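Removed: one protein chain of the complex. Kept in place: all other protein chains.
Then we have chain A:
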């Protein structure tokens, strides 16, 4: 840009020169020759002298202004008005010329230069822009244009800028441009902003002129221009995207189509095989072991030893050689000894260290050590519940001990002495020690969250000092005593004497002390008493607990408790309240005794019980057995008796029946020619009786037969058929067909019922006088339907056959309600299930194929996604067959291999 601007400036400079030089140029008529020119001419004539630069420009634009023709045209006008000539300034009248005039104005074009007409939009734009001038120019003659062009070319050649740039500029730059800022990239000059200073390809090409490859580029450019095709505007985005999508679709479709035969084959295949070619490896441990190869050094060593022939041989023969082989090298032994010595040394050192540490007497050291230990223990407690529990138990034990002994309750000799002497007298250290002790006591006796979950409530009840639980008398008493003791202690401790007032007087103090001492004595006594009673109570409770123990039947514990009790009673015998104590004791003893007695009793009971039980059981069993025996024995005859009676009865009955039978038979014989109908009637009437009688008669007959076997057999083997049979056979065939037809009709009526007709009441449904026409049957759809149904029956054309069409509801479950899904026609479905596929109906070689599942895969083998394979879409099933065969072949080859190996072994 900057460059171009400079060029334009140069151009303008050049123009100045050119304008001067071209003053005598012949082209009289410039492009702009209308208003502007006139005005300027007028101005020239009328107005003051224009500045030189401007003048020059005008000249340049309109070189013919000073020409005569113009003047001639406008002469009358100009002359009419004023005439004022301003003298040309000196500097402008070429008096102070700086540059020498150039002779050769014409630039000689190179030989191969061709006039190129770079016409493009710029031209048009220029035309558009020059609304006022250009229109007129277009109509100007060729000469003018040629001149103009030549001029432009010249300019172009000089400056190296396209002519268009000049033309535009020339027209535009009529106005003086004064730029406020220096031209730069950021501050482009106006022409650039206006868009006139467009850079064309030519612009870019020109600097390359003369450089290698330029001609080539230019030629290309030429070609491009010659073939100049107008580039169409790009399509709107949606359309473009649509096209893109279309293309993409086409492409992806094409890509996907290649899968089609593969997918089709898989779809059509009755069975898919997955992971067929995956070798699953060894199936047995032996197979794995046989393939083992030693890899690490150790393995290799082992293998070397295992496979060592010598060792194997030694094993095979006897152990003697093994011993020889088992020799150790001296180095090995030494090695081992060294190692052992080292270990021993280490142990010794450790021991020494421990000893030394043990010897250290420094308290601080031990304290630190203990701290460390505690710390670690605490952490351990946190870590594991077992340790925590242990600790808790320990603490509880301590607490119990403390509560029992009251070791830290100022009960020691030292403490008593100090108390006796008075706390005020003591130095701070002692006081601190005392308070420390008390504190310890408090800490120890403080109730803890015991770890025993079940005993928490009880202990809490016990430990609440203020509350007196009324759970048990013993507990309450002990608490009371405890309280009293504490109070006394307080009194004992509270030995401060008043330091001022009346009470601080010496005699008063003395009196107080005396009284205090007396009180103290009392208190001590009371304390002792409390303690003893407390102990007693505790002992009691102990005893009781032991009693409980005895009750539960622990003998050894019970005796022990007794001893303890006795000792305690001995101790207490010198007590003040010995009476009550002894009483208690006695009670306790009694209790214990009783308990033991009870225990003994129970034990006895227990001992006795089994015996008793046994006795009982014996007692119980015996009668049972006896009774059973009795039953067995007694009813035996009874039943037999009954049976016999029953049998007798039956016999009687049988006899009766026989008699009757015989009678009947005789009757029959008598009424040999009697009516059969009557017989039948008789039969019906007799009903139930007949059954038995019949049976009986049968036996009778048979018996007779058997009895008379010898006779009959000897006489004749053929028996005349009985009368019954004869009658049956004689009358059976009568009207059989008729009967059958009737029956068939009945069954038909039952299975295809006759439709009911509406009942017609006389006088209803008709107008008077109107009668129902006879002979013409009304069309009845139900009747028609029945007829159709009857025709459809299987036995419709079979006179002698009735085929039941009743539905068997139980058998319905053996049929399908509807045709199952993929099938649409019943026939096809039924034909598809006609073949049995079980092993009973097919040869063993066909069962596999008939029952193969849709997917065959090996367990544990990953099914990989489908992979592209070239599949010929026309031979689909061959592939599978081949695969099946391949498998078979594999199997067979394996078999052959095994056979070979066998042969080898045999060899």
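Rule of thumb we're sticking to: contacts are C-beta pairs under 8 Å (C-beta built on N, C-alpha and C of every residue); 3 or more make two chains touch, one makes a residue touch a chain; residues count from 1.
By our rule, contacts and distances are computed from a predicted model.
Only one chain is not pictured, and the protein name UniProt records for it, out of "Type II inositol 1,4,5-trisphosphate 5-phosphatase isoform X1", "RING-type E3 ubiquitin transferase", "Trafficking protein Mon1-domain-containing protein" or "BING4 C-terminal domain-containing protein", is "BING4 C-terminal domain-containing protein".
Only one of A:226, A:295 or A:834 touches the absent chain when the whole complex is considered: A:834. Touch with the chain that is not drawn comes from one residue among A:278, A:341, A:790 or A:850, which is A:850. Contact with the chain not shown here comes from a single listed residue; of A:254, A:355 or A:815, that residue is A:815. Touching the chain that is not shown, out of A:255, A:756 or A:870: A:756 (per the contact rule at the top). Even with one chain removed from view, chain A keeps its contact list with that chain: residues 267-268, 270, 694-695, 698-699, 702-703, 705-706, 709, 713, 716-718, 728-729, 732-733, 736-737, 739-740, 743-744, 747, 756, 759, 761-762, 795, 798, 800-804, 806-808, 810-819, 822-836, 840, 842-843, 845-846, 849-850, 877.
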